[in-house]
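Accompanying notes for the structure given below.
One chain of protein is taken out of this complex; the other chains stay put.
Order of writing sets the labels: A, B, C and D. Residues in every chain begin at 1.
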Amino acid sequence: MAYFTKNYHPPGTSPGTLTARETEATPPRFHLIGYSDGQLTELQLDNPAACKEYLTHSTSTWIHITGQVQPALLEALGTAFGLHPLALEDVLNSGQRPKVDEYDEQLFITLAVPVGSSDAIEVEQLSLFLGSNYLISLYPGDDSLLEPIRKRLRSHGERLSTQKADYLLYAVIDLVVDMGFPLLEAFGTTIEALEDRLLESPNRQTLGQIHTIRRELLQLRRMIWPQREVINHLLHDDQPLIQHTTHIYLRDCYDHNIQIMDLLENYRDMASSMLDVYLSSVSNRLSDTMRVLTLIATIFMPLTFVAGVYGMNFGNNSHSPWAMPELSWYYGYPMAWGIMVTIAVVMLVFFKRKGWLQRNSDINDR
Amino acid sequence: MAYFTKNYHPPGTSPGTLTARETEATPPRFHLIGYSDGQLTELQLDNPAACKEYLTHSTSTWIHITGQVQPALLEALGTAFGLHPLALEDVLNSGQRPKVDEYDEQLFITLAVPVGSSDAIEVEQLSLFLGSNYLISLYPGDDSLLEPIRKRLRSHGERLSTQKADYLLYAVIDLVVDMGFPLLEAFGTTIEALEDRLLESPNRQTLGQIHTIRRELLQLRRMIWPQREVINHLLHDDQPLIQHTTHIYLRDCYDHNIQIMDLLENYRDMASSMLDVYLSSVSNRLSDTMRVLTLIATIFMPLTFVAGVYGMNFGNNSHSPWAMPELSWYYGYPMAWGIMVTIAVVMLVFFKRKGWLQRNSDINDR
Amino acid sequence: MAYFTKNYHPPGTSPGTLTARETEATPPRFHLIGYSDGQLTELQLDNPAACKEYLTHSTSTWIHITGQVQPALLEALGTAFGLHPLALEDVLNSGQRPKVDEYDEQLFITLAVPVGSSDAIEVEQLSLFLGSNYLISLYPGDDSLLEPIRKRLRSHGERLSTQKADYLLYAVIDLVVDMGFPLLEAFGTTIEALEDRLLESPNRQTLGQIHTIRRELLQLRRMIWPQREVINHLLHDDQPLIQHTTHIYLRDCYDHNIQIMDLLENYRDMASSMLDVYLSSVSNRLSDTMRVLTLIATIFMPLTFVAGVYGMNFGNNSHSPWAMPELSWYYGYPMAWGIMVTIAVVMLVFFKRKGWLQRNSDINDR
Amino acid sequence: MAYFTKNYHPPGTSPGTLTARETEATPPRFHLIGYSDGQLTELQLDNPAACKEYLTHSTSTWIHITGQVQPALLEALGTAFGLHPLALEDVLNSGQRPKVDEYDEQLFITLAVPVGSSDAIEVEQLSLFLGSNYLISLYPGDDSLLEPIRKRLRSHGERLSTQKADYLLYAVIDLVVDMGFPLLEAFGTTIEALEDRLLESPNRQTLGQIHTIRRELLQLRRMIWPQREVINHLLHDDQPLIQHTTHIYLRDCYDHNIQIMDLLENYRDMASSMLDVYLSSVSNRLSDTMRVLTLIATIFMPLTFVAGVYGMNFGNNSHSPWAMPELSWYYGYPMAWGIMVTIAVVMLVFFKRKGWLQRNSDINDR
Partner (left out) sequence: MAYFTKNYHPPGTSPGTLTARETEATPPRFHLIGYSDGQLTELQLDNPAACKEYLTHSTSTWIHITGQVQPALLEALGTAFGLHPLALEDVLNSGQRPKVDEYDEQLFITLAVPVGSSDAIEVEQLSLFLGSNYLISLYPGDDSLLEPIRKRLRSHGERLSTQKADYLLYAVIDLVVDMGFPLLEAFGTTIEALEDRLLESPNRQTLGQIHTIRRELLQLRRMIWPQREVINHLLHDDQPLIQHTTHIYLRDCYDHNIQIMDLLENYRDMASSMLDVYLSSVSNRLSDTMRVLTLIATIFMPLTFVAGVYGMNFGNNSHSPWAMPELSWYYGYPMAWGIMVTIAVVMLVFFKRKGWLQRNSDINDR
């Protein structure tokens, strides 16, 4: 996920200006579902005004618009339902921080929908308008996101189909919030795998993965944290559009959001700790390497020196008794080997005592 | 303990859905204890409806259900006692953040019970329903957890057996909170042992242990912190189900929870510091190793060079007076040794002055 | 941007003292725009008193003064509009923390305008006086900053030209706040580029860049954070000068400021993490270098020792059977090579097993 | 000081249970001081009931009990003065977080008394019961702690002896809080000494000391922080037992506690910074060591190579003009020395230019 994902107008643009976004996206599709106790109607309309007219036919109506909505269509929607231009601007300028805006006859809510796996998370914006007897939802992605709710509406005996639009709003928020659970479960698995590798065989790739995890957790947090305020806002303020019976459900949803935030903070703390552990692990390995080098150098340098001494040519041309008499001793050569073996053994014993013959990074030497 | 321990439904599932969890667990057992001033009845029932009927027989009734409860049984319990579906869902979807939910006639409370030693902590969920004259407790583990409370109920003269269900609730919460003390005592011992090893002989295993301690403290904190809010909620709100005389006891319990939190935060701070100390210790050891290497190299490289010089063959084939005349000097060989010994001594004096002959990691050189 | 950018008087100076600042700057220019529903007048005046007189001609008047204002001129402005000396002092002593000061008949607001790119940000102070029917804005830089607003005033059908001075104030604040979006987008790109370089080829320049980014984000934060309070102050207090209809727009502006703050905090967190990653990367490379050194030394030191042994001159002058008989063996020389090749192969196999022949910083060895 | 210093009962124990602690401690001693304007009576009683009876003889009575109090005695005290079992439990289960508990007729206060020097701090618990006309203090240590207050009571003209028990309580709290000043002064001296050693000659012992300081500051903080709340509680709540004239003194005491907390936080911050400085210092020294090694190796390796070249035996057996003709040159040997000296000089100039001949850790090379 890129760091900066917000669409915005050039500074100084008039508020409420609607600008078309990249249009290679899917064309918009309207799904209208009207329901009044037990009775359900599903329509595929493509005209905001027609949607507006339908409202009188059912107790509650859900208008779900997927794909990329063009400014003109959005303006028509705004005109039909009396939506505020600032809210419409926020629908197009996606990448919003989740929030609730209260207007005279509607609540405007934006949520952040995490899409993709823990490797590459993207966040899509779900925009919701709640009126007294309707809910309009706009989502740039495909149709499958809210499919579970549609299924519940269609099935008999479900509480959802007998409730008003505010309960439908709860169902949508609940679904978006609960999408955090599988995501965080995946993150947990990834972090546990990283931790194992971290102590056993850390490499540069591990470092990159830790950094990426931190980055993704940070960005996810930026999206999920304000959702807590959104639900709180719906709960505590004197909202005429939210019935009191829905409160107990929203509070459950609020609890779920808190649990997700708690986990996120935990993960972030552990990811920070992992960076420190990584650095320590690399230092440990460096220390091991250096111990091997020191061992080899400390043993072979004196040996090579001894060999060098007896490679000197003092004995060649001179017959002085001081001119390397060892060279002509009967046991001179074995003596040289004796000196060298003694040096090597002394050094090895010294290192053994220091405990240097054992890797300090060895995880098996408990 | 795994990072992610929450059971959850797929996003979009209808609220209040009850799903069976892994069933290889112990079958549920019902313990019903009814008590009214001094009189105590213990029954083994397995029928929620029968439990409900019993309520009229004593002033207070405690229904304790251990083992794995199946959805059907839980639903029967819900129907008999009028428990809210959302609360029942939370009983099965264990791994909750401790919380209090207020329903019309009950309080629903979940607590986190730490199980196991400081090496491998697991957290089990204890679910509690407090009604006006009963307490229902559900615990997936075995029967021994609340045994101390049963013993106190049976013993005469105990305040517990003369009080109502809210005091029983306090006794349960107090037991769960106080389980933190032996746990933290064990952690304290572990941390002190780690600190000693940290400065004397840090190795990769120490690093892993520090990371694990941080992780466990973090996860424990996530469970214990909200318990503070749970007790606070019981204390400060206008709770009809909690008598005023119980407040002083709950406040004591609240104090204990704060003390545990304080210790946890202390431990976490020290665990962070230990990571830094570890890194410094490894650096210290690396520095020691390098000093040995430098010492050896700095002494033997010049010596080997001198030996190499007198191993050159200029004296062999030429009779120029410039052709290594040292080789034919009477004291040439002792002179060569003199040069080499002088170099070695000068180097050693130099290092002595620099203070390099002493380990900087030596803890005894105070 | 320098750390300390505030102009100040020597301690103990009388409050409200106006001191001329460096005068090589552009001379002041006055732009007066009066507008009442649909009608627009633009004047170039250079006399505060004349500006004051003009106020009666339109519903709302905007006096925009760019360039460096001299104390005398400022005092004349203060006298004409009844501005408080403390506010006038703050106009000259630029480098203010953004703030709102309430005086009897005006609001005095200072904002921080970020100028320049993400490489070299400067902050200029925009000072605003809001009266009941006028807005005075003072900006030391050039004229182009508020040009977009002038354009909107001139265009028909724009909401701006039909509103009062408080909406104009909103438009100015909105423009300044929204200048954060392109700036943070640039920062995001810079940070992403740095992250890539960080793992692949970190060098000292990367380090300097990370430090600079942290510094700039910190200074930016110091300017943007209090702007939140400024807007909040305008929103929540009982401000007679701000109409209620403007609130919904200011709240949108407040949201934008929060989004910018959120991003800034994210960026700061990532910049901190990057310093840790940098240190780990350098350690990784050091570790790689040392592995190569150890490899070479461990292979060639024993070999050189063997060669040194057979360079000893024991065989020259003595005919003892112990005097290096290998030298006169028929296959003596191939045997020496055999020993050396064996040592080299054993060492290589040993390193292969240890996994040392592979760089641990190699990002391709996934 | 051990990490875990709290005495506790096994989880599930009935609240208010009194358990004897390690009994090798000093036996309890009772000091009763009764005083009414100017008149002072001192008695050595060992009977709680007799103490209670005495209360009517003076305006104010102070019962100070030192040494180890047994459960039976404590129970007798509780019965005589109507003390709550939970408070009595807290007297024995020492290691409390400082706190105030309000009971019907008493205030129960626990304070943490720091004992020992900055090297090895222990914390003892002082328990206080304030009634309308008495103060009971229990302290497990020896008699000297509150001696200064006894002296002030005995001296004429002291405000203390003319006041009621609440002022005596203030005097005790003031003494305990002010014990922080000499302690923190000692810590300040220790930290300054550590800082000096840190930059000049850091070794492993320094590392241990920094870690210990952090640990002690953290534990001290855990004891001193809640004392702030204790005094605040006495000040702000509607306490019938604390006279309004005592408030100004308690507020002074509160100020002192804040100052001590401020210093503690400062010290903790500096101790954290010292860990970072330590790591940097060790790295600096490693870097110095490596520079020496590199210097030596870079100079002597090429020299040894040159010597090795002229130690080759090509000239011995062959008479080819290509067979090391240098060996038979007239100035061959001086030329070899010339090459070697040139290499050494070039290397030294190179290093001089790089600035490597100077230690980067040299504190004198400003």
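We adopt the following convention: a residue touches a chain if its C-beta (ideal position, glycine included) is under 8 Å from a C-beta of that chain, and two chains touch if they have at least 3 such contacts.
Please read these numbers as outputs of a predicted model, since none were measured by experiment.
Colleague: I'd like to know which visible chains would be in contact with the absent chain if the whole complex were considered.
Modeller: The chain that is not shown touches these displayed chains: C, D.
Colleague: For the chain left out of this view, which of C:Arg29, C:Arg214 or C:Lys354 touches it?
Modeller: Looking across C:Arg29, C:Arg214 or C:Lys354, the contact with the absent chain belongs to C:Arg214.
Colleague: Given the contact definition stated above, which residue among D:His9, D:Arg152 or D:Arg197 touches the chain not shown here?
Modeller: D:Arg152
Colleague: Quick one: say which of D:Met1, D:Leu40, D:Val115 or D:Leu199 touches the chain that got left out.
Modeller: For the chain that is not drawn, the touching residue is D:Leu199.
Colleague: Of the residues listed, D:Val115, D:Met290 or D:Ala344, which one is in contact with the missing chain?
Modeller: Here the residue in touch with the unshown chain is D:Met290.
Colleague: Need a quick check: the contact residues on chain C for the chain that isn't drawn.
Modeller: 2-4, 6, 8-15, 84, 86, 96-97, 99, 101, 103, 201-205, 207-208, 211, 214-215, 218-219, 222, 272, 275-276, 278-279, 282-283, 285-286, 289-290, 292-293, 296-297, 300-301, 303-304, 307-308, 310-313, 315-316, 324, 326-334, 336
Colleague: Can you list, in ascending order, the chain D residues touching the missing chain?
Modeller: So the residues of chain D touching the unseen chain are 146-149, 152, 158-160, 171, 174-176, 178-179, 181-182, 184-185, 187-189, 191-192, 195, 199, 248-249, 251-252, 255, 258-259, 262-263, 266-267, 269-270, 273-274, 276-277, 279-281, 283-284, 286-287, 290-291, 293-294, 297-298, 301-302, 304-305, 308-309, 311-318, 320, 322-324, 355-356, 360-363, 365-366.
Note that only the chains that are shown with their structure count from here on.
Colleague: Copies chain B and chain D touch; is their interface built from the same residue numbers (over half shared) or different ones?
Modeller: Different-residue interface.
Colleague: As a quick test, compute the distance in whole Å between the mean CA positions of chain A and chain D.
Modeller: So the centre of chain A lies 40 Å away from the centre of chain D.
Colleague: In chain A, what residues contact two or more other chains?
Modeller: Expected reply: 276, 279, 283, 286, 290, 293, 297, 301, 304, 308, 311-313, 315-316, 324.
Colleague: According to the definition already given, which pairs of chains are in contact?
Modeller: Every pair of chains in contact is listed here: A-B, A-C, B-D.
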